[in-house]
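Complex shown without one protein chain; remaining protein chains in place.
So, chain A:
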Amino acid sequence: MSVLQRDPQDMLRVLEEDGTPVGEVPDLSDDELVTMYREMYLARHFDTRAVSLQRQGRMGTYPPLSGQEGAQIGSAFALDEEDWLFPSYREHGAALHRGLPLKRTLLYWMGHEKGNRIPEDVNMFPVAVPIATQVLHATGAAWAKKLQDEDAAVMCCFGDGATSEGDFHEGLNFAGVFDTPNVFFCNNNQWAISVPRERQTASATIAQKATAYGFEGVQVDGMDPLAVYAATRAAVEKAKNPDEGERRPTLIEAVQYRFGAHTTADDPTVYRDTDEVEEWKKKDPIPRLEAFLRETGRLDDEKVEAIETSVKDEVAEAIEAAESEPRPEPSEMFSNVFAEQTPEIRAQAEAFAEMYERHGDEGFLRE
């Protein structure tokens, strides 16, 4: 029986908090499991460095992901190459698994348009900063794949807060009606900035909302990367090859916690207790997977150390590369608005260029 065929209130789990298996371990090779660990570790380290860059004034506002690596890497791992990811603004971990260079992620949060340019070979949309708007795009993209007879699933990531927006309802409703190959992946990290999950919905779970749209909803331990992988993999397979009478879309609610602030502009100590944070830290997905991999002989001190060293080098190189990137040419503001520049935009660009010629940066840059 598929792991998706369960009561939406019955949370799927593969690993205990101490890494002991309590469910069926997904069929992944040793290398894949170690890679999963490495990417989670990388996402955490990247996150720590990014927050510190912001604190040092080397980057703008940044939304941290610590605590959510298991959900992000576990779900992205379940996608096939032809599948698509439609992220929110916090999916730096899922994005790195999809192949988005870390440098791009850094550039985006450093205010460079180039950071929003997804490489041609990466099946991923730019981040969505408004809440839940990407849900409809993901439904439409999956619908297109179906109408074009292409065998690809589209995964959309969003938070618990997003489930309150009208776009969430509309996106899932269309998906149900048109039976689109979607995986709706809700990173329920308990807090929409300062507003707790209980204030978003009176439903016992978010997963159960799927029932009303006519497809399966499953709640998974979002800090258990193997459970996340198992559920997402089953959902991806069903999206592309449903059984007779089965609907393609799935809603996955990955129950997790953001250890840090909503963004670097936020102070979570104002609205939540440190005790709560400490409780959730016991479920940390990284030591959890590490314990399992050590226990089963897939990791040892030497391998962990090698991973740590290579990850630190990789992140340091990405930061150096991003910081060496020259500031974009001011004239780039006027490009890519339309396929062809309109006469008015051309005139404004020319007027700007003349003024820039006369004044240089001094005429524009503030302290």
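The working rule: a contact is a pair of C-beta atoms (placed from the backbone, for glycine too) under 8 Å apart; a residue touches a chain by one contact, two chains touch by 3 or more; residues count from 1.
We take it that contacts and distances are computed from a predicted model.
A.B. asks: There's a gap in the complex where one chain should be. From "CoB--CoM heterodisulfide reductase subunit C", "Energy-converting hydrogenase A, subunit H", "Cysteine desulfurase NifS" or "Alpha-ketoacid dehydrogenase subunit beta", what does UniProt name that chain?
C.D. replies: In UniProt, the chain excluded from the picture bears the name "Alpha-ketoacid dehydrogenase subunit beta".
A.B. asks: Looking beyond the chains shown, say which of A:124, A:152, A:192 or A:315 touches the absent one.
C.D. replies: Final answer for the missing-chain contact: A:192.
A.B. asks: In terms of residues, what is the contact footprint of the unshown chain on chain A?
C.D. replies: Contacting residues on chain A, toward the hidden partner: 60-61, 89, 108-113, 115-116, 127, 129-131, 161-162, 164-167, 192-195, 199-201, 265-266, 270-271, 327-328, 330, 332-334, 337, 342, 344-345, 348-349, 352, 355-356, 359, 362-366.
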